[in-house]
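Could you have a look at this structure, given as structure tokens, before my questions?
All protein chains but one are shown at their positions in the complex.
Let's turn to chain A:
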Amino acid sequence: MLKHILTSAVFAGVAVGVLAAAVQLWLMTPLLLEGELFETGARVHFAADGSPQSEAGPPSLMDEPVRHLTTAGFGIVTFTAFGFLMAAGFALATRAGHVVTPRAGLIWGLCGFIAVQLAPAVGLSPELPGTVAPEVEMRQAWWLGTVIATTVALALIAFGRGTLSWIIATALILAPHIVGAPHLDTYYGVAPPELSAHFAARSLGTSALSWCLLGLIAATVWSHQEEAS
């Protein structure tokens, strides 16, 4: 069992990590670097001279190759970690008599995206560097609580039986948002809102793609191993 989990997790995690790194370098890193220009004050939106506009466009990607390589490395680690958790879920589902097909894997991936990216983003939007926010520990606690509550809720919807499962699942999905994510009572944004919005949308879009691929690849490897054993 452990061998099946490790093989699915590592294969899918590394494959998706590499793909996600490429997509992030293409779509996310230019926005990150542009955000840093506003974070450091190298560029100023609504400058003191009263002009309401600021120059748009990212700096070159070629300036810091080591930085982008370590980002790619951490992408692989992150998706391998998600792969371990997902494959552990496959193993539990298989033990309970469910067959994990590649098509089902795609839905597992979508659920991972909903639980780990979309639900927390409803309270804490993806942040450009330089965004001023409450204490990181408070945000991490809310983020983690939301991810756990949403994961349990989706598992209840997928595998639970009876109306009670659905009622508990609905309560678990709503609870973190009723409690509310930690927010400041003032705005501090220094980056143009267009840039922040673009960053948040692309963060969700690229992670949706990565999670779907993770589910699909991990389940494909998993079902091959199950058939072979």
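Here is the rule we go by: contacts are C-beta pairs under 8 Å (C-beta built on N, C-alpha and C of every residue); 3 or more make two chains touch, one makes a residue touch a chain; residues count from 1.
Assume contacts and distances are computed from a predicted model.
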Between "Cell shape-determining protein MreC", "Cobalt transporter subunit CbtB", "Ferric reductase-like transmembrane domain-containing protein" or "aminomethyltransferase", which matches the UniProt record of the unshown chain? "Cobalt transporter subunit CbtB"
Determine which one of A:P58, A:P126, A:G160 or A:G189 touches the chain that has been left out. A:P126
Decide which residue listed in A:V14, A:V44, A:A91 or A:L110 touches the omitted chain of the complex. A:A91
Against the chain that's been left off, what residues of chain A make contact? List them. 1-2, 5-6, 9, 24, 28-29, 32, 67-68, 70-71, 73-75, 77-78, 80-85, 87-88, 91-92, 95-99, 117, 120-121, 124-129, 133, 136, 139-140, 143, 200, 203-204, 206-207
